[in-house]
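Every protein chain but one is kept in place in this view of the complex.
After this line comes subunit A, so read on.
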């Protein structure tokens, strides 16, 4: 049935600051099936973006490194690939779009040149063929006058058009996996709706998998098949999108969903999660969410809960469920 395209297993990523290692990702586990759209959600600083950078191996110029675990793509462990092998992978099999389309496009390079770069490198096309391919990609993402746009610079385009160019570039080599890190956060809602619609269309046409990183639960509900909720560098809950919104299991997920104002919602007060995300260099002992949790128990302050399997293939790391279900550790 569903084939696993990407498996992230016990991923640990650390940064060095003042000669001290600070672990940001603490054993992140999840997988993406072929053709599936996975949402990775959580507050800022929970490690969502770092997870995607770890998958792409984008640590150049930082002290970041993967210190444990595996990332398997089509069965192959890509954490052990060298720089050149990884370079061949990036852009071809795994492509990425970033949040800020202005800063992720080169301002002094024409759109066409930027688009043709990955096409020429990965698809082995000559200049003329690459140009044709670039124009057809721009057409595909709904840019009105593609043969003129390829001769323009990024600053001449609007935010929505720039993000379309980014998508065209990411899609140009027919990747199996697209990682989209907050792809619409910098855009207005009407433009966001256009871009999400486009991503959905392309995903279905090409049977591509998407890892969608976002803090917007509305987008998750709209786009994703399955959702992975992260907190403090750990996966705290994973479930299919319907189950997650119907009955969030982890108190953190419950708090997140409750704090979103919904249109048509007559609540006078929103739920909120008290306090703040803990500092990675000063993590509490036990469950990292315990200081903010409304259902905290003595055990939560002592030991960290492990992930347990609940009905419908749901995963949740919380002592509430360990207690109810005895020793059902995964």
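Note that in this section a contact is a pair of C-beta atoms (placed from the backbone, for glycine too) under 8 Å apart; a residue touches a chain by one contact, two chains touch by 3 or more; residues count from 1.
Following the convention adopted for this analysis, contacts and distances are computed from a predicted model.
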Record-based protein name (UniProt) of the chain missing from this complex, from "Pyruvate dehydrogenase E1 component beta subunit", "Thiamine transport system permease protein", "Dipeptide ABC transporter ATP-binding protein" or "RNA polymerase sigma-70 factor (ECF subfamily)": "Dipeptide ABC transporter ATP-binding protein"
Full-complex contact with the absent chain, from A:147, A:197 or A:302: A:197
Residue among A:53, A:220 or A:235 that touches the chain left out of view: A:220
Contact partner of the left-out chain, one of A:91, A:118, A:146 or A:160: A:160
Residues of subunit A (touch criterion as defined above) contacting the omitted chain: 43-44, 158, 160-161, 188-194, 196-197, 215-222, 224, 241-242, 245, 255-265, 267-274, 276-277
